[in-house]
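Shown here: the complex without one of its protein chains, the others still in place.
Our next item is chain A:
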Amino acid sequence: MNVFDRTMKRRQKNWAASLQDSDKYDYLRDEVGSRVADRVYDITRTFPLALEIGCGKSHIAEHLHKEVVKQLFLTDISEKSLRNTRESEIPTNCVMADEEFLPFKENTFDLVVSSLSLHWINDLPGALRQINQVLKPDGVFIGAMVGGETLYELRCSLQLAELEREGGFSPHVSPYTAVTDLGNLLGQAGFSMLTVDIDEIQVHYPGILEVMSDLQGMGESNCAWNRKSMLHRDTILAAAAIYQEMYGSEDGSVPATFEILYMIGWKPHDSQAKPAKRGSANVSFGDLSKIGQPSTKDKS
């Protein structure tokens, strides 16, 4: 499965990290990073050794405390991002590694996090399997990736504009994982006790060019092999008009939707609750109708 040009993605991320005002484009990553850190806090455990995959400038570690995560490894394919990581109170080690070829031994980490980088991976099932391997039994993987209907406004505007101006269209927005596929992917990789939820972040921009230049500044430019290397100026003008007309709001701004899929998966371990054996039931579903009030028994 070779959809994305990883060398190009590394170059784009390096370019974005070397911009003078690269902090200006960090708003989305900061927001998602803080939400992933929230999910880490929701698990009442201390993680001695943690790994962050595709960390960029490290947007999760600054929200974590020393008591929750003792030591953190940061990996990314872009060297310039690793050199500009944010300050955090947790001792960190930076490793330049591709998400699809993790250079770590099996059963090493208690926690693996990933925020907004899995959508550029070619072999997502393989990468998830590798994450499962480097986790210790009873370790947890918490990830956030863009998926579903992200940037559908941009995609539709460009599609209609190219159709009207040039007679055909080519893909400009990369293909995303649907939330329904995520459960299967995690299950096949060997994770259990899955939690998948979806969150929508809508950001308003003055126009289509600001959307595209912000995406470029974030290092999120298109790097699929089948991308067209240029966008005609007529098409840009047409797409700007269509975007404004179809999706614009009263104050003239246009929205761009980011659908973030959050996933939590655990590596199986004996201490985890298992489904009960068949035939071990001692109450019948038929008795449900006899219940007059909601019972306050807690479920095991």
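Here, contacts are C-beta pairs under 8 Å (C-beta built on N, C-alpha and C of every residue); 3 or more make two chains touch, one makes a residue touch a chain; residues count from 1.
Heads up, the rule we're going with is that contacts and distances are computed from a predicted model.
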Identity of the absent chain, which is to be given by its UniProt protein name, from "NADH:ubiquinone oxidoreductase complex assembly factor 8", "Yos1-like protein", "Transmembrane protein 107" or "NAD-dependent epimerase/dehydratase domain-containing protein": "NADH:ubiquinone oxidoreductase complex assembly factor 8"
Omitted-chain contact residue, chosen from A:Arg11, A:His63 or A:Arg165: A:Arg165
On chain A, residues whose C-beta touches the chain left out of the figure: 160-161, 163-167, 206-207, 209-210, 234, 236-238, 240-242, 244-246
